[in-house]
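With one protein chain removed, the remaining protein chains of the complex are shown where they sit.
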Amino acid sequence: MGTEFRYHRRVQFAETDMAGIVHFTSYFRYMEEAEHALWRAAGLSIAPSEATIGWPRVAAAFDYKRPLRFEEEFYVAVRISGVSNRTVQYGFTVMRADTVIGHGLLTTACVTKRPEGGMQSVELPEGLVERLKGAMTEQAPIEAIVRPTDS
Amino acid sequence: MGTEFRYHRRVQFAETDMAGIVHFTSYFRYMEEAEHALWRAAGLSIAPSEATIGWPRVAAAFDYKRPLRFEEEFYVAVRISGVSNRTVQYGFTVMRADTVIGHGLLTTACVTKRPEGGMQSVELPEGLVERLKGAMTEQAPIEAIVRPTDS
Amino acid sequence: MGTEFRYHRRVQFAETDMAGIVHFTSYFRYMEEAEHALWRAAGLSIAPSEATIGWPRVAAAFDYKRPLRFEEEFYVAVRISGVSNRTVQYGFTVMRADTVIGHGLLTTACVTKRPEGGMQSVELPEGLVERLKGAMTEQAPIEAIVRPTDS
Partner (left out) sequence: MGTEFRYHRRVQFAETDMAGIVHFTSYFRYMEEAEHALWRAAGLSIAPSEATIGWPRVAAAFDYKRPLRFEEEFYVAVRISGVSNRTVQYGFTVMRADTVIGHGLLTTACVTKRPEGGMQSVELPEGLVERLKGAMTEQAPIEAIVRPTDS
């Protein structure tokens, strides 16, 4: 699949750790930022002030290939990698130019808030997935642009 | 004033940065954690689920004397350093054993949430400050225990 | 397997988000804190100041079952769920009393730092895994204590 949305970003100092590289938890922030930027690109907000539904995570994962360092520029490519009645799964690839930094997944459930504070899973809003896909553009597959000698 | 509450903590890896020391923003988390631990020691929660009032910050400041590093144990001494009709100011000293790491202040306003999302400053709950002070204990002043050769 | 290490913790305010629950990235911090506490319980530090090896993550994942909220007490149960020549995989379960909050995995590689800043994967220090396991204790399996009606 070559259809994706790209979110561009630079590594901030507070995201590094004493090993001199980006702390492994920062990639989960990067994925979330890219997800929300995708929604904005589709003319939506994932958490408008008047929202009656929310999108808690069901699962999150990241595989680390190479580290990012302070001030490096990178982008997060987002795709929709799975859809069920009540969940959306996003697939992510973090790239520094044409070097793969890592791959990740976020699975999010659509829920309504119950008065007593709990959450109730509900069906995805109609047309949501199509609208998100509409904000993606055709891109050369990332695999094809990775230099074979890159390591 | 020798009356204070002490919150004990250890530096976590995610709190360090590429300079190999605790990132300067982490001290603001430490102060907040100590403030909330003080409330708990007084039998209170600063944000119970049924809360109608909240405690946004009006001002926050920290002066850094020495760095903390990964896994070091430290404590945050909390005092009430100022009270007005609608605000509480806490004074903090971060200590690693008898070495001063830094000093800070947090000024918090008591507010009610308005339906449209705004906040309205209101008077402090009666007896609050006395109750918080009741959770503090007499301690030797920190200045007196700092070793003169400490640098 | 009933052998595990338990790390006890309380939810801090800064770990929550505008949905009123612990932000999904905080669980990755919790897992890391538990991992490092396990090392300390085994008389080790994962990042002593004179370290020549480091432990970057190869993979991280978490499955969310129920949310945690401000000030709730919980623990993270850590097990060693996989070992290869050059990697250790930890399995985690986050529990609030006898309620499962979620499950996670961290896979870490043993590396040496190269002068030019890169990292080189190397074999695990001899006896490391045994030493970590020695800091774990036998526990009733978590599955057995989950109340069937818990939801």
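Read from first to last, the chains carry the letters A, B and C; within each, the first residue is number 1.
Keep this in mind: a residue touches a chain if its C-beta (ideal position, glycine included) is under 8 Å from a C-beta of that chain, and two chains touch if they have at least 3 such contacts.
Keep in mind it's a predicted model, so treat the numbers as computed, not measured.
Trainee: With the full complex in mind, choose from C:14, C:83 or C:122 the residue touching the hidden chain.
Mentor: Of the listed residues, the one touching the omitted chain is C:14.
Trainee: Decide which residue listed in A:45, A:84, A:112 or A:137 touches the omitted chain of the complex.
Mentor: If we include the chain that is not displayed, A:45 is the one touching it.
Trainee: Suppose we count only contacts with the excluded chain; which residues of chain C make the list?
Mentor: Residues 13-14, 16-21, 23, 25, 49, 69-70, 117 of chain C touch the chain absent from view.
Trainee: Take the complete complex as the reference. Which residues in chain B touch the chain that isn't displayed?
Mentor: Against the left-out chain, chain B lists 18-21, 24-25, 28-29, 32, 47, 54, 56-64, 67, 117, 119.
Trainee: Could I get the residues of chain A that touch the absent chain, sorted low to high?
Mentor: Touching the missing chain: residues 12-14, 29, 32-33, 36, 40, 45-47, 49, 69-71.
One rule holds for everything that comes next: only the chains that are shown with their structure count from here on.
Trainee: Which chain has its C-alpha centroid at the greatest distance from the C-alpha centroid of chain C?
Mentor: The most remote chain is B.
Trainee: Kindly work out which chain lies most centrally, taking the average of its C-alpha atoms as its position.
Mentor: Answer by centroid distance: C.
Trainee: If you count the C-beta pairs in contact for each pair of chains, which pair comes out on top?
Mentor: Most contacting pair of chains: A-C.
Trainee: Suppose each chain is reduced to the average of its Cα coordinates; what separation in Å results between chain A and chain B?
Mentor: Whole-Å distance between the two chain centres: 35.
Trainee: Two or more other chains in contact with one residue: find those residues in chain B.
Mentor: In chain B, 13-14, 49, 69-70 touch at least two other chains.
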